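One structure is given below, encoded as structure tokens.
Here the complex is missing one protein chain, while the rest keep their positions.
Order of writing sets the labels: A and B. Residues in every chain begin at 1.
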Amino acid sequence: MSLQAAVPDGRRPSLAARARTNWGARSRQERLGLRLLLPVFGTVVVVATVPFILAFVRSLTANDGRFVGLENFQRALGNAQLVESVKQTAIYAGIVLPVEILLGLGLALLVHRTVRSPAIRAAIYVAAMIPIVIPQIAVGVVFRLVYAPDYGILNALLGDTGHDQILWLSSPPLAMLSVASVDVWQWTPFVYLIMFAGLQTVPTESVEAAQVDGASSWAQFRHIELSYLRPLLLLVLFFRIADVLRVFDHVYVLTGGGPGATTEFLSLYLYRVAFKFSDLGQASALAVVVMAGMTIFYSVITRFLPAERR
Amino acid sequence: MRYTRLLALLASVALLGGACQQGAPAGGKLTIAAVQGVEDAGLKALAPMYKEKFGVDIQIVESPYGDLFSKLVTGFQANDATFDLVMMDDPWMPKFGTDNSLADLGALGISKDPDVAQVVWDVGTWPPPRGPVPPSEVSKTPALLGVTIVGNVEMFMYRSDLTPTAPATYDDVLANAKAQNKADMAGYIIRGKATNPVVADFLPILWSFGGDVFDENWNVAFDNEKSLAAVKFLVEDLKAVAQADPASTDAGDRDRIMAIGQGYQSSVWPGEINTAVLDPASTTVAGKVGFIPIPAGPSGKGVGMMGNWMLGIPKASKNQQPAADFIKWMLQADTQKTYAQNNGIPSRTSVLKDASLTTANPYFPVLADALQAPPNWRPRTDQWNAVETILGTHLNAALAGQETAQDVVTKASAEIRTLMKGAGYPTQ
Partner (left out) sequence: MRRALARGLTAVVLMIATALFVFPLYYLVVTSLKTKAELFAAVPTLFPQAPTIQPYVSVLFDRGMTQLLVNSIVAGLSATALALVVAFAICYPITRLPLSRRVRVFVLNWSLSLRFLPPIAVVIPYFTIVQAAGLYNQLPAVIFVYALFNLPLSIWLLKGFLEEIPLEIEEAALTDGATRWQAFRRVVLPLSTPGILAAAIVIFAFDWAEFLFAFILTATRDAQTFPVGVQGLVTQFDIIWNDMAAGGVIAILLPLALMLIARRHVMTGLTFGVIREK
């Protein structure tokens, strides 16, 4: 596997450099490019932006179509349940992200250093893909069968039956952990695969040199491997944060947001306002707020990503 | 070249497949949106019979309870003509009535047969003939918008082999629960899953204690003393003698606990009894369960709650008259009898009291009396779904140990007040 992300290709002249050499051809080719790109990309942007505009418009109107200004926003932002939902989402992210990254990194290091057989490595690689490709809904079903009281297999295995069963899905702290565990189950392999790919790119000479110098495993990791893994760690964080903040499907099946509002994460809260309360004005206002928040968040995060250079 | 052709082939298959999904044949076919589970068992049995008799193809589209409501709401907003008939839980009907989404069944030729309990006709009428009417609906003429096809009134079941005397009051219920509560036997099975399930289980208790959600003028009555006492009874007294995880228990789960002999008593919907509690394939308690109306509470009365599933016709449907004809056929006495023999819950009093059906359905006579009582219905407001979500979330949180009874009452009442005021009700 090779990494093509942050490494600029210094050997071939870049497109821009080529362009500079022939002024006339550049204008013509560039115009052709724009003629091809703009209609299609422009249409796509328009089509994708229309819903944003609609949501914005809807957030400023009442159910019967009257313009009501920021009333929906006031209702949306003044709702204590929104604060609760954001808090729970943050807690969820705070549990899931460190666990997935540390676990994935740890397993990658373990396999990289101690498993030599390519057959086993390949087998692990394929096995790691399995949880990732399972539809979220199916994952919810799978873990419902594990955690549910009375018919779930976990309590049966623990010998826990009757009145004092552990309530994985209804006791507030456990419900959060159960839902988080599903995420960890599904995405730690993803982290593992990326970290493992990164470890493959570490030049063996540097590692061997360090070992000859008598460096401990930990020092070796900190000074050599980590520097190669840093851009990948950021990448993994980027994708996982994006997904964790949007989580919906498996939580919907597993707890439906309960008990109370313990697992009512942002997406589930939006769903409740839109479809249980049928308050589309407030839901649209929330959608606008969420989208604005995500845009800001995204701009901040991309500053840390390895830039695409050409 | 090969690849190009392969891609082209795949693309054309995809497009062809997409094209084949277009449009359903009109006329000679009726599409019913139904709730998945025990309630539409009878309907599914009748559909082929209707086709044989009249040549009309009945397509039943099932969805789980919560999904069905969302589906209907979005469908009505889209003025969707997909469904010719919709199954609605009676508390949903006010919203659809307020939104003018349903056709007038009286105008389509359906008349109110006296063999069916009056309360059944009342619950299908909008605006409701009694009880508080939402302010925006006061000026409308009452019209029949839904006809009951599952005449559910919530009842009570208990293990009659363990205690031959039926509990008469909720004090008896609690005493029996404490006596019967053991490691492998729950004294009382609470159906405590969030929103609709726990509220459906709780409202009869609330009313039997003399409490209520609203009063006659839409003021919130949930935080008065009687309501608080009822909430305490559920989340403190009953919870102490209940099964392990009331907050996750839904109807199917409680039926299962009852069926395998690990529960002593619980409230129950008639529709669940045959297909779950007394299902011959899996029950160990056949013949050991007694069915009674809801026990009396401190108010002196036991108040049953009705949860009728009604059939309505969307205004957007293009087959209104054929749909109405189907409803008329379903109401006929002979059809109702066949319906009852196929796990349906009939609404005709004569059918419920029919001796030939009582052996297989021991609760039918009890149900007939319960319908005549009459039972109470859930508040008729288009905001009911939101109110139920609020109540249900807090009750569920209390059952999970997150809130006290006082919390439930205070918070839920405050949220309901805000909600109703925002929706234009004169709520205080």
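Keep this in mind: a contact is a pair of C-beta atoms (placed from the backbone, for glycine too) under 8 Å apart; a residue touches a chain by one contact, two chains touch by 3 or more.
Being a predicted model, the structure only gives us computed values, none of them experimental.
Summary of contacts with the chain left out: across A:Val111, A:Leu169 or A:Ala261, the touching residue is A:Val111. Although one chain is not drawn, the whole complex shows that of B:Val235, B:Ala276 or B:Val366 it is B:Ala276 that touches it.
Between the chain not shown and the residues B:Gln77, B:Asn217, B:Ser350 or B:Gln406, the one that touches is B:Gln77. Across the entire complex, the residue among A:Gly33, A:Pro98 or A:Pro203 in touch with the chain not shown is A:Gly33.
The omitted chain makes contact with subunit B at the following residues, 1, 3-4, 7, 10-11, 13-15, 17-18, 21-22, 24, 31, 33, 36-39, 59, 61-65, 67, 70-71, 74-75, 77-80, 82-83, 184, 193, 196-197, 250-253, 255-256, 259-260, 262, 271-272, 275-276, 281-283. In the full complex, subunit A contacts the hidden chain through residues 1-5, 12, 15-16, 18-19, 26, 29-30, 32-34, 36-37, 40-41, 44-45, 47-48, 50-52, 54-55, 58, 107, 110-111, 113-115, 124-127, 129-138, 140-146, 151-153, 156-157, 161, 185, 189-190, 193-194, 197, 232, 235, 239, 242, 245-246, 248-249, 252-253, 266-267, 270-271, 274, 280, 283-284, 286-287, 290-291, 294-295, 297-298, 302, 308, 310.
Definition applied: only the chains that are shown with their structure count from here on.
Taking each chain's centre as the average of its CA atoms, subunit A and subunit B sit 39 Å apart.
Subunit B meets subunit A in the complex at residues 70, 73-74, 95, 183-184, 186, 193-195, 243-249, 253, 256-257, 385-386, 389, 393-394, 396-397, 399-403, 419, 422. Taken in their complex, subunit A has these residues touching subunit B: 75, 148-151, 162-165, 167, 169-172, 256-262, 272, 275-279.
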